[in-house]
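Pasting in a structure now, in structure tokens, and then I'll have a few things to ask.
Omission of a single protein chain aside, the complex is shown with its protein chains in their original locations.
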Amino acid sequence: MTTSLAPVITLTTDFGRDSPYVAAMKGVILSHHPAVRIVDVTHSIPPQDIRNAAWVLEEVAPYWPEGTIHVVVVDPGVGTARKMIYAAWESAVYLAPDNGVLSRLARRSPPTTIVALESRQYWLPTVSNTFHGRDILAPVAARLSLGLDPRALGPPLAKLVEIPWSEVSVMPGKIKGTVRSIDSFGNLVTDIAADKLTDVPTDPEQVCVRCDEHETQGLFRTYGDQPPMTLVAIIGSSGYLELAIVGDSAEMMLGVRAGTPVSVIW
Amino acid sequence: MTTSLAPVITLTTDFGRDSPYVAAMKGVILSHHPAVRIVDVTHSIPPQDIRNAAWVLEEVAPYWPEGTIHVVVVDPGVGTARKMIYAAWESAVYLAPDNGVLSRLARRSPPTTIVALESRQYWLPTVSNTFHGRDILAPVAARLSLGLDPRALGPPLAKLVEIPWSEVSVMPGKIKGTVRSIDSFGNLVTDIAADKLTDVPTDPEQVCVRCDEHETQGLFRTYGDQPPMTLVAIIGSSGYLELAIVGDSAEMMLGVRAGTPVSVIW
Partner (left out) sequence: MTTSLAPVITLTTDFGRDSPYVAAMKGVILSHHPAVRIVDVTHSIPPQDIRNAAWVLEEVAPYWPEGTIHVVVVDPGVGTARKMIYAAWESAVYLAPDNGVLSRLARRSPPTTIVALESRQYWLPTVSNTFHGRDILAPVAARLSLGLDPRALGPPLAKLVEIPWSEVSVMPGKIKGTVRSIDSFGNLVTDIAADKLTDVPTDPEQVCVRCDEHETQGLFRTYGDQPPMTLVAIIGSSGYLELAIVGDSAEMMLGVRAGTPVSVIW
């Protein structure tokens, strides 16, 4: 892929789709840098659900042009002592509250640079107590896209705030994980990565996948391999084990929620 | 209208509003062609509803710059034998699964070129089994917008997959059709095109429009011609007969769904 010349700024928030708050952020960004590209990742993070946002950021991270600036506003602590930060990886930078929302990314590899946003001259002249996305992150993102040196934004930080994540346990003949999120089709996305499943036999008769009291045989390649209304286990497009009802919503049919344990047994 | 210099890529999917899957497709497109314009048509096609998508594509088709590249991902057969295709008309090209989703467009005029997407060198290096929109269509769209010759994408195809459509029947003094979709205001959009209604008398007293057990007199010019809460029949903005409750949702008030028969009698 080629490096982007026109910088891209993405937005990930819990403002709800179509919120005028999102529009205000875009207006601020364009006021500072009219030529920048703004792309929505999602504004439907469940309100204040830092974990959900952390998974989404991990999932979409591989697909952006080099140098993309990701702005994240899932910020239950807005206006309190939590820091707003700049965190850089090799291929992209993030502006976010330092509340764990970047911790899935950081588990893959630690950021190369972290800066606490403290230099008020790069913010809007008036900063509200409740909307730092618009008043701090939007103008800072626009200025970074124009070439501002991130070291000007404030003092460096040694590490990000972390939040605990349940671990996937791998035993001989058994892997235990968790439903981590549910996609818009009602598919149950687990935290069991494909690379943990390499020892699982290919013969469906020898593999059982269990979620709550529900069970299915085998790991399949795609939804279309099984008849409609069947529960199937597949490696989803994000590289994690998913449970799906062919042609319907597993969430609705099974009543399963994020946090439910999942096991693969062979 | 002028021909677009900056190419436009549109997206039509059933991923649900605000899906990170959509964001991943945009990231892939921008990674290959940072300057391209990406516009959402809709991501709220009912899951796997090929017919609904086919109507939407027909409805918005007239309004885009020449050379627009439309990417369509309503793909219940993802990962199975169905082909992914390029189909070109004079003013626009489409990238879609070959499952009938382009068949309303093809009824208006057949495409000038159809190509099966088989040249893997234009796809992402790793192709998942469940997300060909991101892994195949997005990079191919970006490359077409950069000038790639579509003949490089794969072998030509003679025709598109077709799906059956209920026909509107025109008799002396009577036209029978169907509610084909419901818009966001709850208006019932039928498949009876305006050009079939030229013989209908203009005197409202002489015309009856029936939908299920509901009935209204006359074909009106606009919603505002009748008092609030009245059922009215009008020629909608897409050029088809619509039934609406003035100031409210006909879908909610009448409990009517897509597929319900509609007749105009005079």
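Chains: A and B, in written order; residue numbering restarts at 1 for each.
One rule holds for everything that comes next: contacts are C-beta pairs under 8 Å (C-beta built on N, C-alpha and C of every residue); 3 or more make two chains touch, one makes a residue touch a chain.
Quick caveat: nothing in here was measured; it's all calculated off a predicted structure.
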item	value
Sole contact to the chain not displayed, among A:55, A:89 or A:131	A:131
Touch list for chain A against the chain that is not drawn	15-21, 23-24, 26-28, 30-32, 34-35, 38, 47-48, 76-80, 128-131, 134-135
In chain B, positions touching the absent partner	1-2, 4-6, 8, 10, 17, 37, 39-44, 56, 59-60, 63-65, 68, 183-185, 221-225, 234-237, 239, 247, 249
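By our rule, only the chains that are shown with their structure count from here on.
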item	value
Centroid distance [mean C-alpha coordinates] between chain B and chain A, Å	31
